[in-house]
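Have a look at this one.
In this view, the complex is presented without one of its protein chains, the others remaining in place.
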Amino acid sequence: MEKSEPPAASTQRRRFVEFMLGGGFLASAASFLYPVMRYLIPPKVVDLGADEVVAAKVGELKPNGYKIFRFGSRPALLLMTADGEYRALSAVCTHLSCTVQYRPDLREIWCACHNGLYDLNGRNISGPPPRPLEAFTARVRSDEIIVVRKREA
Amino acid sequence: MRLFSGVEHWLDDRFHWADFTAPLEKKSVPHHKLSYWYFLGGMTLFLFFIQVCTGMLLLLYYRPGANEAFESVQYIMTRVKFGWLIRSIHSWSANLMILTAFAHMFSVIFLRAYRKPRELTWVSGMLLLFLALGFGFSGYLLPWNTLAYFATKVGTEITAQVPVIGHPLMIFLRGGEEVSGATVTRFFGFHVALLPGLATLLIVLHIGLVQYFGISVPPGVEERWKSSPGEARNMKFFPNFFLRELMAWYIALGILGALAAIFPWELGVKADPFAPAPAGIRPEWYFMFMFQTLKKIPSKVWFIDGEFLGVLAFGLAGLIWLLLPFFDQVGHGRGRKYIMGAAVFALAYMVTMTIYGYMAK
Partner (left out) sequence: MATWQNKRRTLLCGLCLVLAMCACVASAGAQTTNNCLVCHGALDPPFQVTEDQFSHDIHSQKGLTCASCHGGDPGRADMDAMSKAAGFRGHVERSQIPEFCGRCHSDAAFMRQYNPSLRTDQLAQYKTSVHGQRLAKGDTKAAVCIDCHSVHDLRPASDPKSRVNPLNIADTCSRCHSDTAYMKPYSIPTDQSVKYKLSVHHQAMVDRGDLSAPTCSTCHGNHGAAPPGVGSVANVCATCHVFQAQMYDKSSHGEVFRAAGLPGCVVCHSNHDVRHPTDAKLGTGPEGVCMQCHSPGDSCDQARAKMLADLTQLDDAIKNANSVLAVAESSGMEVSEARLGQDQARDSLTKARVTIHAFQPKLVEQDIQAGMKIAATDLQAGKDALKERDYRRWGLGVSVCFIVIVLIGLRLYLREIEAPSK
């Protein structure tokens, strides 16, 4: 059934529809492209990945001193022995997951919760802990101390 | 629209653009009650296109390898602006694409569009479906979370059941005896290079064949139109059918956006090969019916190992499905009934076993 319309009105309606369609396309395209544009710009925090973390700067630790830092999703411990060597270990006690600390007086790693003791290699030597602490590698790169997890293939 | 015609003129002056577009102008789609099913193929293609785009964006930040994969996906989800959106769309669209691919395949069977002369279209389409499943399987491992790790372990273990070549095949897939960082790297290679390459070739072939033969008309409608040619209705592809398809694609975009914003894809927990398998490992839904079948087969059927029998059965079923059109004319029309029956059974079986797999926990 044809509707007898004045030609001007139908062209007008046609134009309105075209305008609506074109506008809609542009708007929706913009709403798709805007996130993509933002996505393409890299974020400021360039994650090194959880197998490598800058634990401290050179000079931050004194001999026989230590620092707790975040490694991946768990705390880790970086210590400097009296000879100036850096050691890095997981700071999660293998007994009940308390955070361990370095005892400069004992030259050993101690857990305050139930008196567990580990040596500087992470081996559990006294108290309740059933397993050694996971050991990491600590390397000095220019003025930063990088702690690295053991690599898998 | 005036802009378009301007560009068209420019191209035509140089490349005889009109000669290219002329056949497209003539392209038409049969218009009948079942025409809506014709959308599924294009929808699958559109979703594949979405996958390619979001996939390429993800490639800018994803890092393959056991040490970095999970963290890079976490980085995308939390730090990259709209990373959550791109990743969630990629995951949801993958599932939707496989759904539409299966629906497209079943609709082709039930509308009997696989008949002569379209046998190769069917074969290329089935190969594309297998590729899609391969995309799904390889992509699922890439975030390297616990569920993915164990699903891959179980899945690749099953390939070892294939006779003769099973074990070497498993080693080839895993990149070693066990699922490890090497597996992620390998699956990454499959997912972004090997499979896309093959898929592109097959898509070009598949669409080329569709163009060549035109859209198939279901047998009943075909007969009606033969008897009264006046009833035959065709819709021009450009612009009529295409604009309708565009509507469907826009709806799909809306659904994808809603899914990504309201049900973002979860990150999970980083895979730990030494931790025991969590309860309730299962593959993605499109493998569930096979997984559930293998779970339920008794360990020994007669003297044959149950799992082996299951793998064999699915292998044979896949082969038969691939060559389905060639059975159509077997036994003077009875082949057709068998195909219909098999398709109904297959659909019912897949749906039932999938639901069963999810319910039985």
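Which chain is which? They are A and B, in the order written, and residues in each are numbered from 1.
Just so it is clear, contacts are C-beta pairs under 8 Å (C-beta built on N, C-alpha and C of every residue); 3 or more make two chains touch, one makes a residue touch a chain.
Here the structure is a predicted model, which is why all the values come from computation and not from measurement.
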item	value
Contact with the hidden chain (one of B:M56, B:I165, B:L201 or B:L243)	B:L243
Which of B:Y212, B:F263, B:F345 or B:Y358 contacts the chain that the document leaves out	B:F263
From B:Y62, B:W84 or B:F287, residue that would touch the chain that is not displayed	B:W84
Interface residues of subunit B (partner: the chain not displayed)	74, 77-78, 84-85, 239-240, 243-244, 246-247, 250-251, 253-254, 257-258, 261-264, 266-267
Interface with the unshown chain - residue positions in subunit A	2, 13-14, 17-18, 20-21, 23-25, 27-28, 30-32, 35, 70, 73-74, 95-96, 98-99, 112-115, 127-128, 130
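Criterion: only the chains that are shown with their structure count from here on.
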item	value
Interchain centroid distance [CA atoms averaged], subunit A/subunit B, Å	35
Complex interface listing, subunit A residues touching subunit B	18, 28, 32, 35-36, 38-43, 45, 47, 49-51, 72, 149, 151-153
Residues of subunit B defined as touching subunit A within the complex	1, 57, 60, 63, 65-68, 70-72, 75, 79-83, 85-86, 180-182, 250, 253
